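One chain of protein is taken out of this complex; the other chains stay put.
Moving on, here comes subunit A:
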Amino acid sequence: MVLISLGYGCKGGAATAALASDAAKRVYVAPGEKDEVYAFLSGGFSGQMSVYGIPSTRLFKIIPVFSVFPENGYGYDEETKNMLRTTHGYVPWDDSHHIEASMTDGKQDGRWLFLNANNTPRLARIDLRSFETKEIIEIPNSAGNHASPFATENTEYLMAATRFSVPIPQASVPIENFSKGDFKGTVTMVKVDPKSGRLSLELQILVPGFDYDLSHCGKGKSHDWCFFTSYNSEQAYKMIEVGASKNDKDYILAFNWVRAKQCLDQGKASNFGGEYYRNYLPENQPAISEKLSGVKMLQPKDCPGVMYYMPTPKSPHGTDVDPTGEYIVGGGKLATVIPVHSFSKLMDVKDKPEHRSGMIMDIPILKYESTLAGEVKKPCLGPLHTEFDGKGYAYTSCFVSSEVVKWELGTWEVEQHLPAYYSVGHLSIVGGSSKDPYGKYLIALNKITKDRYLPVGMELPQSAQLYDISGGKAELLSDFPTVGEPHYSQMIPAKLLMDKAAKIYPLEENKHPYAIKNEKDARVVREGNTVRVYMTQIRSHFKPDTIEVRSGDTVFFHVTNLEQDFDIPHGFAVGGAPEMPNLLIMPGQTRTFKWKAPKPGIYPFYCTDFCSALHQEMQQYIRVLP
């Protein structure tokens, strides 16, 4: 705040606040028209992902990923609850920060999205045909999966680095041992099967105990490399706010993943402990949850050339690579410049001793000036994240001075200050982190929002702002409230996704073990104290419709929606069921509602998703006998 009152470096700033005069027209999407772009926003502490249309900024869908979703039963039913299994048990929530889009040759390919879970280290894959979470893999030997899941140019790997360094393997040691080097971090390479998208842990690399914050991988000439910011190189463990802000420079870790893979293939990685779950949801079947153990761990000392530290001022947060793959832009939370490293210079100097200033855990530290391409001087306060428009300009968010700064790559000159209301975190340009930005829209995802909307109690709506960056000057078009704290986003042109979105689950392909495909097979089967109800739904009735069970029975309702019509899900809910909320069953899908038959009586069940003129009649009874 003192810095702001000094007016440090921020000429222009909020003074140039201007809404494009025809903004309403430019964000208006008439009835029946469709938006130009899909925006996928992470939900921060909501653990979910939300889908918006751009430029209208209308909310289309919430995709549950790491958090249970009573609206449709995700995380509750017998099919999806195993998706949230971890070595810590069933964890029905997480803190989700970064969305990454799958890429082919550095360009968005519209197949999958990936999302990290920071709290209980996990990483998810969302299928872009069904807009559903299909796989969640836990990251062992990690505490706080923050610098994740950043993809290599062809989505060969997703990177996941730990935010909170801890003893690896876990051990109860005095916390002050942090500064003695007893705490470590890891960088994890998660392999993505190019056809199926299936995830597997290929390799971990043990790194010094800093806090690894963000990452981006190279493209083009820097294809082999990924870059991770780190803070707290001081290894402070008390009052980190102060202790971790002392060093003038922390580091960007340059990591050669191709070299790491080489060392793995040469047998230089060793077997290491660590248990983790991998949960996979096959098409229209129950999730398969596997507990796996052990990873290959590589020590940097055993693999020369795999990692280098590039000093970067000051407590760097974002690290972003421009579309050409040459520039690595750092965002120092407390820095007064935006430092830009040159990939070519890094290649030139990395193995020359005169360009080194030291070593940490056998990782060479290069000199700041040796890899520096340039600095954007006094751009703003608190530069965090940078995205690129593909036309030679970069946009950097500035948290403290609440603005987006447009500057030119190469000249490092600031072109424009775009005020934001208020403190801005991540930015997203359509395709902006890829090799081929579409470059028309920019959204600024706000971290702290004040009085933009009608007040709704203590917590104000989370918010994002939309800018048009297609012309010479970027213009503010609108702002819109969001779900959870919108952390990072990927925006994808609609034409890449809209035509291949799934409309139904074809019934003939339904391989669910408890599916039935016509009403004639509807039945109730008793196996001891377990009762399986093979049930169908079609407008506007259930089969079987009246059911009798005994008090204390465990009842599984295996419900198949026989509809094959776009947007005719049916709901299923049982009165007073304590452990299971609603199920939304898509056309052709089978899902399972587990119910412990309570004390004797009559219990209604009904369809919860208004399905037809006779929806209200889609209701029946279960009799519980003594």
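Criterion: contacts are C-beta pairs under 8 Å (C-beta built on N, C-alpha and C of every residue); 3 or more make two chains touch, one makes a residue touch a chain; residues count from 1.
We adopt the following convention: contacts and distances are computed from a predicted model.
Of the candidates "Protein-arginine kinase", "Flagellar basal body rod protein FlgB", "Copper chaperone NosL" or "4Fe-4S dicluster domain-containing protein", the chain left out of this view carries the UniProt protein name "Copper chaperone NosL". Only one of A:A30, A:L454 or A:A613 touches the absent chain when the whole complex is considered: A:A613. Looking at A:R539, A:K594 or A:R623, the residue that reaches the missing chain in the full complex is A:R539.
What subunit A contributes to its contact with the hidden chain is residues 504, 506, 538-540, 563-566, 612-614, 617.
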